[in-house]
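Would you mind keeping the following structure in view while I ask a few things?
A single protein chain has been removed from this complex, and every other one stays in its place.
Up next is chain A:
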């Protein structure tokens, strides 16, 4: 079963990568990032059951990852709201103040 889970996680990660690269709405980019993090979590938990040395460490790691992802989502939405207040847009194409 392990290759099936790994393939599923790879599919999810690649869909998330495409969304993060190609989408212009910053909220959707954030959602794609969450999708990629979730794919990693699926890998961790799959290895914690089907890995060479099954143990709970994978699940502990995935819980830590979920916590960090929640903190990241909160800060990112706050940054987006502040940015929208300052610039009036959430288009990632317009977030190039440091490039000019």
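The rule is short, and it goes like this: a contact is a pair of C-beta atoms (placed from the backbone, for glycine too) under 8 Å apart; a residue touches a chain by one contact, two chains touch by 3 or more; residues count from 1.
The working rule: contacts and distances are computed from a predicted model.
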*If you had to name the missing chain as UniProt does, which of "ABC transporter permease", "Polysulfide reductase", "NADH-quinone oxidoreductase subunit J" or "Sulfate adenylyltransferase subunit 2" would it be?*
"NADH-quinone oxidoreductase subunit J"
*Tell me where the left-out chain touches chain A, residue by residue.*
1-8, 10-19, 21-25, 27-28, 30-32, 34-35, 38, 41-42, 45-46, 48-57, 59-60, 62-64, 66-75, 77-82, 84-85, 88, 90-91
